[in-house]
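Every protein chain except one is present and positioned as in the full complex.
Chain lettering (A, B and C) follows the sequence in which the chains are written, and residue indices restart at 1 in each chain.
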């Protein structure tokens, strides 16, 4: 049975986020995957790269060719490393392909901040100007007309969703926010390196990139934008850690309330803030990553401890933190229900 | 070959800390395990409870009897739940047995604080008065003459060792300290319960006991004591999390410096503070729990991030956080080198 | 939006297989979950038992009541322990509810064999006579008209699918088959017990129930039935092991060929045998449980080593080994495509 629907391409199909994306899109009634690419020269079958996809999709991974993609697809998901995305986006856009970029290349609106944190100049100023930050819960109205979506980072989505209500309502000190974040190992990608070699990271817990993680400026930028005008920049302390598990992000966030904070009121504020957002579950219990694993949900709760606000949030880094959010964006761009293929 | 040496008893031998204790003591040249007890009625062989000890020790677990212990042992390690320890300590002490208690019963010097956090009245005021808090790195001089040692909790040891230099030197705001702590599952003990059932906690990361964990007042009390007189109480925000691994505690600690903090100077301060402490390793790299697993070391480093001091510390909850520290205390009480059987 | 479709009930909704079943059925276009039951007295919300289901289903777990189920559901899935199923099946059937039983109660056609291996008499001889063994790959034609399906065990499905082509073609010695099987811990259910306590089974590999596992007679019975008449009973040596992972069954099977076996020919035989079975993937590479995890696929390959046939097969014990197979059966009973909600 030949499936019909809008043609989409997956550029950079060999990694984990791409595999999740394919897995989700195969169940999307209005979409058809028409091209997958990878840097491998030999055009391997997709299910040779991802044996879990056998019997579900019958495509080869071709070398990237913008024109060929434009012939077959209206949308391209880029699951590429940073710098690789901005090298192909201008061509794709010129050929009329709408792009959902899962890399970091279009997330920071200031090219100088990009250069400072990523160590490369940004080469696509035009793209940067027109890119829309693809966090539907905050920017739902900007996404439908966009032709270039910067899909948020995994730590970023967790942190921003957890803090947005407090910042939007100006309830906390913006310079006194601590995000202690923990990630499963798939967040580090699929390239074998010593820190992710099983006998190194299994049965171990550690911090990494302390004070230097590139999701920091992204969190600062988006939360600053969420705040009321004139209330000044948000500047967070962000500490990532590596957890010996496959998937999941957990953020424990400490914020100093401006006035007296009441737990129950905050929970209600969060529920009201996210009332239109089907994928944010404001829960009463303490969430665990396992409950949102393999789903597009972000689970959030709030506690007061000795006068400090604690927000605890988690999601699946490969789904709500990457591929699922990308499909949420696609749904909005296509005019489909936001939940399609995701619930 | 009959080993000689001071006789010691392990009261409550069926759990994980007891097993580690036995494992360590079997390699202690000056000590001999002469009795082990458990609540089981049938006096099982110790290696039926702990198959890993087969061929290494040939003892049965008898029901507890203070007099029989006093006949055979000069020291008793209590690896009991709280309230069970204070039920047996008075008898043991009356019979001249020196006690190293791994439970929480004698850690809080104020019986009211104990009652508030543990939900039981304290029944041994006399013991409470004479108990010495057994953290050798801070109280090395009090331990040798003690006859009742309150062995510190695992989160507590990590947190106190990580913060003591900052508090002793009065470098940080005592009311603005956040301890985001993570523990392997053995910290929850050996009784099967749903949260520790493998398919529940494996591949999951979660917080628990937020704002209510009983190690909080212990950290507050000891750090307050470490501070200079008149500098006021330490009051920490302590958040424990469960990591899908067997053993290890990791603490990420955020403290607000009173003046300007310089990373290199702090590292030097820590090195100097712990120069006599063989089991504290002040390291330059970011530590990982795996490097201190199965050892009695506590690894610590310091970073400055956006003006905030971060202390990152880890240790093995069953060893430096329990059994190893207990043997360190025993060594001091016996006049042995502190490292004996532990390095 | 009120979903329509055939009403189904989940009896015994608190375990892992039930949760997977609900997860699958929520995406089934022709089915609606109308009742869930559990033994808890307080009728908890389903998402209190399974927080992962929050926002996806809004039902309480009621105490079991056959009449109430019959009012609301045409089908009942029983996710109960053995003996509990046969206590409720007669009532449900009398009331016209078609039953898919995930317990072991109706799998063994001989009540005496049941009594021998399960230690209880069978109390529903009538049910036993009319039950159909619900392995669609072998008994696809018997399932549509059935009103009582014995859903196969997880080890059993793996072993039978891996061996059926060899037995059907009479290619191997039926008394010289060794099944060395390995299971993730969710196979042991959701009740906390010491062997499944995280610090016991994590970082450990062990065998259990050697020579006594209850899936043995089930494998023997079904494979004997698969064999050509007169070729005698199959009698396997079956050894289960526990793997420190959540889900997945892997079987390494050793069979002695009657003649000379050729690897390539066997692979072709398997492909041909399963050509109508969308969920059996006969692969060339060595399969890994992770590739079939969270899917309804069973992956199989064949090797010849020193003249012996090795069959390597794996599947997800909670899906193809339980809930997914149950939905496959439901699809056949409803006349839906076998893959519905499962691919």
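Quick note on the criterion: a residue touches a chain if its C-beta (ideal position, glycine included) is under 8 Å from a C-beta of that chain, and two chains touch if they have at least 3 such contacts.
Quick caveat, the model's predicted, so the values are computed rather than measured.
Contacts of the undisplayed chain with the visible chains, over the whole complex, involve A, B, C.
Here one chain is not drawn; of A:246, A:291, A:316 or A:338, the residue touching it is A:246.
Only one residue from C:170, C:203 or C:268 touches the chain missing from this view: C:203. Only one of the listed residues, A:39, A:190, A:228 or A:306, touches the absent chain: A:190. Looking at chain B, the residues touching the absent chain are 26-27, 51-52, 54-56, 203, 278, 281, 283, 285, 287-288, 290-295, 297, 299, 343. Touching the omitted chain from chain A are residues 16, 184-186, 190-194, 196-203, 244-247. Chain C meets the missing chain through residues 178, 180, 182, 184, 200, 202-208, 210-211, 235, 237, 239, 241, 243-248, 250, 252, 254, 286-291, 293, 303-306, 308, 310, 312, 314.
Keep in mind that, in the parts below, only the chains that are shown with their structure count from here on.
Along chain B, residues 184, 200, 202-203, 244-247 each make contact with two or more other chains.
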